[in-house]
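For this view, one protein chain was removed and the others were kept in their places.
Chains: A, B and C, in written order; residue numbering restarts at 1 for each.
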Amino acid sequence: MPEMTLIEAVNAAMSYEMGVDESVVVLGEDVGTNGGVFRATDNLQQQYGEMRVFDTPLAESLICGMSVGLAAQGLKPVAEIQFMGFIYAAFDQIICHASRMRNRTRGRLTCPMVLRAPYGGGIHAPEHHSESTEAIFAHVPGIRVVIPSSPARAYGLLLAAIRDPDPVVFLEPKRIYRAQSEMVADDGQALPLDVCFTLRQGSDITLISWGAMLLETMQAADALAERGIDAEVIDLATIKPIDKATILQSVEKTGRCVIVSEAAKSGGVAAEISAIIAEEGLTTLLAPIVRVSGHDTVMPMFKLEQKYMPSVAQIVTAVSKVMEF
Amino acid sequence: MPEMTLIEAVNAAMSYEMGVDESVVVLGEDVGTNGGVFRATDNLQQQYGEMRVFDTPLAESLICGMSVGLAAQGLKPVAEIQFMGFIYAAFDQIICHASRMRNRTRGRLTCPMVLRAPYGGGIHAPEHHSESTEAIFAHVPGIRVVIPSSPARAYGLLLAAIRDPDPVVFLEPKRIYRAQSEMVADDGQALPLDVCFTLRQGSDITLISWGAMLLETMQAADALAERGIDAEVIDLATIKPIDKATILQSVEKTGRCVIVSEAAKSGGVAAEISAIIAEEGLTTLLAPIVRVSGHDTVMPMFKLEQKYMPSVAQIVTAVSKVMEF
Amino acid sequence: METVAKFDISYSQSLNVSAQLNISLEQLAARGINHEDLIEFYRTMLLVRIFDTKAIALQRTGRIGTYASCLGQEAISTAIGNTMAAEDVFIPGYRDAATLILRGTKMEELLLYWGGDSRGMNFSINTQDLPYNVPIASQCCHSIGIGYAFKLRQQPRVAVVVCGDGGTSEGDFYESLNAAGTWNLPIVFVVINNQWAISVPRSKQSGCKTLAQKAIAGGFKGEQVDGNDIIGCHLKLQQAIDSARAGNGPHLIEAICYRLGDHTTADDASRYRDAAELEQAWKEEPVARLKTFLVENQLITEQQLESIQQQCSEAVEASVEKYLATETEAVSSIFEHMYQEMPAGLRQQLAQLETQ
Partner (left out) sequence: METVAKFDISYSQSLNVSAQLNISLEQLAARGINHEDLIEFYRTMLLVRIFDTKAIALQRTGRIGTYASCLGQEAISTAIGNTMAAEDVFIPGYRDAATLILRGTKMEELLLYWGGDSRGMNFSINTQDLPYNVPIASQCCHSIGIGYAFKLRQQPRVAVVVCGDGGTSEGDFYESLNAAGTWNLPIVFVVINNQWAISVPRSKQSGCKTLAQKAIAGGFKGEQVDGNDIIGCHLKLQQAIDSARAGNGPHLIEAICYRLGDHTTADDASRYRDAAELEQAWKEEPVARLKTFLVENQLITEQQLESIQQQCSEAVEASVEKYLATETEAVSSIFEHMYQEMPAGLRQQLAQLETQ
């Protein structure tokens, strides 16, 4: 069983599925010879040839729109958008076509495609390279939005995304692409796309996060444990459709909830989680639901990006306040 | 003081401002000779000439992107996107440029532009002509999102939007373009862009809505009054940045809140309102916060669209349940 | 200064405005168009014209919604349908009734669509064709994926995608041209230049002399054809499709015609369009032109004309009846086909709706 980083797991999942399913094709900018700017598609072209793994012209709407066409022909495109900051030109094709093809044709044509993109901040990148606008996609009916937070989950969730008969936006937390390695059995086992992962059981408070922010969230949980606060930590993982049951059960148990996300606060996915609890779990609440998140500002250029991203200290402070409420 | 419909008020506001401010220009598809497919720009080209009121080629990214350029040169573009369903191709220019130009240049260049678009369902329109994805824009830092719900507010808010030194996405509820007329003094008086409008005072429950759904919401409030339930009705109007104070004060008074919106439920603006209350007003709540909204589906083709849009009955039922909680 | 590349754009026409054919019937037959084909061309064009008229009437009486007629575009749309092979894939806009009907789409399916029922796009015959497409030019990108799939599988199939003169201004149109040229894909782009994009005339849409020259930016050949001349359209399309099928890559055809009607039933073209221009356009329109040719050359009898007229009317009426007899879908259909399996959240929302 090999040790893999998250990016290696992404690569392994694509490689595995291309090996067992001829209909899988990989496309995007620099995914061929170069193996992707983060090496997510490293070696795939050598393994599977230039027709199945191919560089596109520099055009994101094309990448997404042609994937819709490939999928309509029964192929399973796994397209890379080089950074989430460049996905917006493809948004029209996602919301008008990828998400609706099945519905518009009453199931006659479908859109089993994956749109992968590295996302999130914290790597001192240039402008537009640190976006976390997953909420925008989570509002689009007809697609799935998935964000892994560990190598094993990246492997299993990406396999599931490729096999899923509907379009999936798969956002990869690039800050932790190489942060940790773990054993991943490259055995083709997919994970479910409709449940959260409870990473840590706890009884005092529910911490919900996803992507790279789980790093700080887990660290905060450790710090809180030292203070005698027993936090449950949930990795949302499948942002859309959302697994309400796991969230509501956890909050029913703990009575408290803090949501940690690096996205801009207003209208983020954290708002939806909060609204679900306020609508269906209000009576279980012992304290306000607090969002520890990015600000309602542009992600600043990198000199100040640490001041934008939620810190362990901020999470601990927020939880402490909620506990004292 | 003339009687105006909402669409006439939109037209009057543009005409007024073009008259007093030479830097205002109007652009978009069919806005010239045709006066817009809804006649929002009727007669403007005749009044102000072909250079200041002009048809663009059929290209939404261009319309938004060139507006960024016009604004950088000190003009005040008021651009029309023919329907909200076609705004997505312009999304990249909104989120990467319009919203950031001031920030990226530390105020050296700014982006005083307005992007107008008819939005919402209920008029038996073809596919893609009934979108209400305001939540997507409300998540973008650096822009304002404004939705009027009456002729007078359309006039005052659009004037404010044009005069605002920052980019504004101005969404016009086309279902009520011609639903009612009212006296509007065409006197150039703008309305504030940072407060909600309380349309009806009440003590039992706060109903929050925006755009065309205020029609059903006000009707529901009337129906509820007959049952002895005294609803306060708030027109959110400025979706972004949001006026938290008015919302929190109202809920503090009533202890209950139902949010009515025709957008898809998950990740809608209603979620943000709910999250604000759950975060900053939880202790004032006597009952769960309920969202009466569209479904997490594509807006169906028009034969079934009434089953998608929230009805007066649904609002009344939801409120009754909240009151009985 | 040295010239490194040269391009030219040609215009072709077979049946001119005066219904004169510039090639002999024998030559035509050699190129695959027989006497019966000519009559079938006429039948299809007439059928669509009757269908269009009926659809507008249905809209006026509230039985369908907004409708986009193809009045004036019957020749190019029919030629596309006739030259495509069954195994090819058609990627339409929203004004392509003639092509879709020839591809197998039933008229009642079209009416369902315009009547606000998405079952209309669940084509029962041409199951791989894409549904109508409303966001202008976005369909062009789909054609790239489809053409790429053919190439990947080494299938001798062709994708034919249409868009309007207005559509050529969209980024998606051009990204697709460029991609088609880059990969040498089996795609025929047909720009149906009907001179108007709602109220915006061709002259304000682009400074280009021709729209055919847009193909130069994709690195392949573009040419113009008289879009009111069904014979010329057919011949040009056949060439382009054969060439694409043979592996010679993409091709763009600009079919010059005229939108004789309003943009849609929601539009009033008299607000922005000269009556004289319209009057002139009626003199050039495709159905009368072919009819004149057939009559003047004694290729059709008065009796045949009448019986075609009657058959077409009956076919249209029959489809209208089927359409009107179709029951509205159940509310649950809103939630179906969002995903292959309905997620828990949607099941909850559906249950809520059904109990109300």
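Quick note on the criterion: a residue touches a chain if its C-beta (ideal position, glycine included) is under 8 Å from a C-beta of that chain, and two chains touch if they have at least 3 such contacts.
Please read all numbers here as calculations on a predicted model, not as lab measurements.
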Notebook entry, point to check: What shown chains does the left-out chain touch?
Noted result: A, B, C
Notebook entry, point to check: Per the definition of touch given earlier, which of B:T56, B:Q82 or B:S293 contacts the omitted chain?
Noted result: B:T56
Next item on the list: Pick out which of A:S61, A:S150 or A:S250 touches the chain that's been left out of the picture.
Entry: A:S61
Margin query: Given that one chain is not shown, which residue among C:E108, C:D172, C:D262 or C:E284 touches it?
Written below: C:D172
Note to self: Suppose we count only contacts with the excluded chain; which residues of subunit B make the list?
What the structure shows: 25, 51-52, 56-57, 59, 61-62, 64-75, 77, 89, 92-93, 96-97, 101-110, 141-142, 144, 165-166, 194, 241-245
Notebook entry, point to check: For subunit C, which residues lie in contact with the unshown chain of the complex?
Noted result: 1-12, 168-175, 178-179, 181-184, 204-210, 212-214, 216-220, 224, 249
Margin query: Under the stated touch rule, tell me which residues of subunit A contact the chain that is not displayed.
Written below: 29-30, 32-35, 37, 55, 57-62, 85-86, 89, 124-129, 265-266, 295-298, 300-305, 307-308, 313-314, 317
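Throughout what follows, only the chains that are shown with their structure count from here on.
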Note to self: On a CA-centroid basis, which chain has its centre farthest from subunit B's?
What the structure shows: C
Notebook entry, point to check: How many Å are there between the centre of subunit A and the centre of subunit B, using C-alpha atoms for each centre?
Noted result: 30
Check: Approximately how many whole Å separate the CA-defined centres of subunit B and subunit C?
Finding: 36
Item checked: Inter-centroid spacing, subunit C versus subunit A (mean Cα positions, whole Å) -> 40
Item checked: For subunit C, residues that touch 2 or more chains besides their own -> 118, 135, 171-172, 333, 338, 345-346
Notebook entry, point to check: Of all the residues in subunit B, which ones touch at least 2 other chains?
Noted result: 61, 85, 89, 127-128, 266, 295-298
